[in-house]
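Missing here: one protein chain of the complex. Every other protein chain is in place.
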Amino acid sequence: MFWEQLDGSLLPLVRTPGATLQVTIYEFLIAFVVLGGLAIIPQSLFYLGFILRNLWRNKIRTALTGFATIVLVLVVTLVWTVLVFLANVTSEKANNLKAIVTERWQIPSQMPYSYAARLTEGAPREPGDVRIDPANDAMTWAFFGGTLDPQNRTRENSLFFFVMEPDRFLTMMDGIDEMSPTDVERIRAAIAVMEKDVTQVMVGHDKLVAMGKKVGESMKISGLNYQGIDMECTICCELPEGRYGQAAVMPRERLNRALDEYERKNRKAHPLAAKCLNLVWLRVPDTKAFQQVERQITTSAEFKSPAVKIETASSGVAGFLDAYKDMLWGLQWILVPFILATMSLIIAMAISISVRERRKEIAVLKVLGFRPGQILILVLGEALMVGGICGIIGSAGTIAYFNLYLGGFKFPIAFFPAFLIPNEALWWGPAIGLGTALIGSLTPSLSACNIRVSEVFSRIS
Amino acid sequence: MIPIVRVTNLTKSFSRGSEKIQVLDNLVLEVPKGQFLALMGPSGSGKTTLLNLIAGLDSPTSGSIVVGDQEIGAMSESQLARWRTRHVGFIFQFYHLLPVLTAYENVELPLLLLPLSASERKRQVLTALDLVGLSDRMSHRPGQLSGGQQQRVGIARAMVTDPDLIVADEPTGDLDSKSAEEILNLLVELKRSLEKTIIMVTHDPKAALYAERVLHLEKGRLVQEVFNPPSPRLAGSIA
Partner (left out) sequence: MHPTFIMLAFTALLLVVVAVVVPRLGWIGKLLARYNARNIMVRWPITLMLLAAFTLQVGIVVVMLSFVRGLQNLTAGSSVPGNVLVLSEGSTDELFSNLGYRDVSDVERHPLVMRDSDDPDGKPLASWEVYVVVNQPLPLPIIHGRRLGCRFGEESLKLTLVEAGGPLARAGVKPGDSLSSWAGIPLNSLEDIRLLMAGKQAGVIDIGYVRNGAQLSGSLNLDNLINLERSRRFLQVRGIDDPARSLKVHNLKLVTGELFCQAGVRAYGEGDQRRTAVEAVLGEGIARTLGSDINKTSLEPGDMFSLGDSAQPFIVAGVMGSSGSTFDSEIWSKHSLVGRKFGKDSYSTIVLRAAGPIEAEELAKDLTNNFKKAALKAQTETEYYSSLNQTNQQFLYAILFVAVVVGIGGVLGLMNTMFAAISQRIKDIGVLRILGYSGPQVMLAFLFEALLLAVLGGLLGCAAGAIGDGCTANSIISSGAGGGKSVVLRMTVDTPILLAGMATALTMGLLGGLLPAINATFIRPLEALR
């Protein structure tokens, strides 16, 4: 189950920057100013009414164009969610950054548990070295894959445990701030239980549903990567949907005891006994501290067999994502532009058709004294109105549907459990809608301005 | 003479909201085969409604319409469509040719619904176009033809299936007087040489002079019947 998840599971734990909400507020301010500006244009209400009436007149066309915009905004929003998320997790942070210690050369990373004590301190040797607080700013991970039915293993009856110090779940894991306070309180209570009784485990909501288990029930897990190790566990807590929907957490102590017991029973150590530490997380205050810790760990004689490496979480993820580079490039530079172009074309068609149908009316407007610029506003306004409004509906709908109803966008790239659509996506929709509407309607609306009155009327008579 | 159209106690009413409008009121009419009949009357008198009913474009509220030997008042819409193809030719005020098709193709349109071979179709289309004097224009699109020429294509299209009955709704309404005269003479010629029954709605008294019999309608009733002397050219010159 594991080498992907080994590195991959880091991803959901890296925090997206908290700046997103601010961006949204700025965008709304901009939107406000634009709307305010609209109010200053003379007779803007007249235009607004006129545009709305024209849109209302061909309800089917407006609805079809609008729906197309909404649907395409949905796809672009989802793709950008993935891209922005990946860009965020791979961009280097200056402060409060997380570092991962793994085995230097091999994948999967497998280190002896004896490394844990010194690594979680940051391996200080001399006075002046940076010392990390192992109880608060460090966590160890091992991965334990198991199944309820070793004879007939399926995706549904298999699960994947983070073997870790239970109390770090709330202090070191990411995505906790996305959980509701009640969930956090529930988990906090469960952690207290797990610290007393190591047979207790937490399992994600989706996984529980898939396995058909409930909180309070017990289950027998047969080890997959730890062959020959079976565990009786009691589910003490359900992790909410989203990042940890498919995951499970068991206390580190539990695995240690299971390995000891195996050795007693079989009179030899488990093959993975010396390889039961997969990675160590450290939190360091800034880049300087990181570099210092890096020096301490890489130069230490304690970690030579196997050798270890330390890297920032973001660079670890970036290295891993290298394999997906081409596909992500394709999403960003082929799929999204294609979709945006399609949107522009659909809007262009709708506006072209409207202009064609309304040649006579536009000619009449010109006879009445409307200037080309005013006609441009009318035609362009229609496109922008549809694009803007449906863009907002599209992105707001996407956020609401995916984040609230589906618990995130479940996209099968790598191993991500789910992507939460960021709040800033709220302005992507209108931006995409307005942008494509503008590009799409430019030519048809210019041709509307250039309609020659004499031609139109000669054709009618 | 055998009547080709026999209308008895024909009533047609529309309801507009709660109001009921009686367009045709217990009308009785017989049209003998080979007659050129003109229907006149002020607008709203029901003349076009009568024409549409006889042509099977609309169904009566009550009464019967027998065309040839068939009662068309009781036919379903699809039966009517099939019946129209074989028995009625239409001439419209605004010609209503399909703009993207050539004159030839426009005339061919109704023939496609009949079980004819390609060569038979071709012969009939060419005959019809020859009859209206447009053999040299058959590959032109409607946009490349004058109004009079377009109407002649319209007449050829109405003739091409060799229908028993030709109905024309204001066929000259959109034409200048010279073209109108040509079209009317063509209709008279068709009637005379091919013995077609023609029913024409018009509000133009001059056009009506070309018909042998003119019926005046008012408020859904026949109010006057006039038989013209059988010389349209003479009638034209008198006017």
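By letter and in written order, the chains are A and B; residue numbering begins at 1 in each of them.
One rule holds in what follows: a contact is a pair of C-beta atoms (placed from the backbone, for glycine too) under 8 Å apart; a residue touches a chain by one contact, two chains touch by 3 or more.
Computed from a prediction, not measured in an experiment: that's the story for all the values here.
Peer 1: Hey, which of A:I353, A:L376 or A:A396 is the one touching the hidden chain?
Peer 2: A:I353
Peer 1: Using the document's definition of touch, tell me which of B:K12, B:K47 or B:R84 contacts the absent chain.
Peer 2: Only one of B:K12, B:K47 or B:R84 touches the chain omitted from view, namely B:R84.
Peer 1: In terms of residues, what is the contact footprint of the unshown chain on subunit B?
Peer 2: Missing-chain contacts on subunit B: residues 52, 57-58, 78, 81-82, 84-85, 90, 92, 94, 96-101, 105, 108-110, 112-113, 118, 121, 157.
Peer 1: List the residues of subunit A that touch the chain left out of this view.
Peer 2: These residues of subunit A touch the chain that is not shown: 1-5, 60-61, 64-65, 67-68, 71-72, 74-75, 90-92, 104-108, 145, 155, 158, 224-225, 227, 271, 287-288, 291, 294, 306-307, 309, 311, 314-315, 318-319, 322-327, 330, 334-335, 338-339, 341-343, 345-346, 348-350, 352-353, 356-357, 411-412, 414.
Operating definition for what follows: only the chains that are shown with their structure count from here on.
Peer 1: Take the average of all CA coordinates in subunit A, do the same for subunit B, and state the distance between these two points in whole angstrom.
Peer 2: Each chain reduced to its C-alpha mean, subunit A and subunit B end up 71 Å apart.
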